[in-house]
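All protein chains of the complex are present and in place, except for one that has been dropped.
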Amino acid sequence: MPDPDEPSPLKGLGERIAARREARARDQARNSSLASTSGLGLGLRIATELVSALAVGVAIGLILDTWLNTAPWLLITFFILGAAAAMTNLIRTAKEADAAQARERAEAAGADGARDGNARRDGDTRADRDRERPGTGSRTDTNRPGNGGNEREG
Amino acid sequence: MPQFNPEWFASQIFWLIVTFVGLYLIMSRVALPRMAQIMEERQDKIEDDLAKAEKLRQEAEEVYQSYEQQLAEARQQAQKMLKDASDQLDKEQRERHEAFSKELDQKIDEAEQRIDSAKQQALDNLQSVAGEVAQQASAKLLGEQVAKDKADAAVKDAMKRTQEGGQA
Partner (left out) sequence: MAEQTSTNGGDGGGGFGLHPMEQFELSPIVPIQIGDLNLSFTNSSLWMVIAVAIISALMMLPTRGRALIPGRAQAAAEMLYEVVANMLRDSAGKEGRQYFPFVFCLFSFLLIGNLQGLIPGSFTFTSHIVVTFALAAVVFLGTTAIGFARHGIGFLKFFAPEGAPSWSLPLLVLIELISYLSRPVSLALRLFANMLVGHALLKTLAGFVFVLGIAGVIPLAGLVAITALEVLIAILQAYVFAILSCIYLNDALHMH
């Protein structure tokens, strides 16, 4: 005879369905930033951005000098401008990396929030799907470690 | 460095354009739409399956609830029946007990009455016998016939006194 105080045996199933839904929402919210924030990628980006801005400045200076016969004044001017552009590039890249990092942290926090609150359900999931469809395609739910863990639960 | 040998620039760019355009056409016309379709189908399937699972779970939950309710009702009913039966049994027993004791009382009463009447009768008999004996004894002793009434009354009186004396 089942104990009337005993929780419904279907409670576990409901929890598993909810967990699966949350995992999906989390997966879809998660972005895969592979290189933008990694130190190596950032270092390589900054180095080449410095060099190339300088190179473009020098190239413009050289071309204008030969065209206007003003050597070496425009070369010097554009070298300085190129250096300034290199600095702008540098600052911009650093800012981008900062923003990316902040976004990543915010998203990690958001993922935690989604794990706690059950409010993030159908509507959100569908919104994510629509947002995430490039062209005619959509993202799928390739099984991630989080999902596997949920599967074993219960 | 061979990279800066202009001899091959044209060839490199030409074949880059040829291969890249080829790749673009294959990808955008065939591979990517097919991929998108597959993934969309799967997305929809997973979504559907989850929705279905949730629906089935709700149905199962309902069935379970009603089963639980029915079980509770049945249990309640069984308890009620049990109680009724035991009440009934109690009542019957009580009634039977009462009837029996009444009968017993009646029988005791009857017996007592019978005993009383028998006693009375015996006493009466004794009285009359005593009266006779007293009459005859007094006749023998006194030589005169005492009236029967007087003898009886004297015996009665004596017996009353003995009775009271015995009782005191």
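The first chain written gets the first letter, and so on, giving A and B; residue counts start at 1 in each chain.
Everything that follows uses one rule, which is that a contact is a pair of C-beta atoms (placed from the backbone, for glycine too) under 8 Å apart; a residue touches a chain by one contact, two chains touch by 3 or more.
Being a predicted model, the structure only gives us computed values, none of them experimental.
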item	value
Chains shown that the absent chain touches, full complex	A, B
Per the touch definition above, residue among B:Glu41, B:Glu73 or B:Asp157 touching the missing chain	B:Glu41
Among B:Ala31, B:Ala51 or B:Leu126, the residue in touch with the chain that has been omitted	B:Ala31
Chain A residues that touch the omitted chain in the full complex	31-36, 38, 40-41, 44-45, 48-49, 51-53, 55-57, 60, 78, 81-82, 84-86, 88-89, 92, 96, 131-135, 137, 139-140, 142
Residue numbers in chain B that touch the chain omitted from display	1-5, 7-20, 22-24, 26-28, 30-32, 34-35, 37-39, 41-42, 45
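The working rule: only the chains that are shown with their structure count from here on.
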item	value
Chain A-chain B separation of Cα centroids, rounded to whole Å	68
Interfacial residue positions of chain A with respect to chain B in the complex	2, 4, 8-10, 13-14, 17, 20-21, 24, 125-126, 129, 133-141
Chain A-facing residues of chain B, complex	32-33, 35-37, 39-40, 42-43, 46-47, 50, 53-54, 57, 60-61, 64-65, 68, 71-72
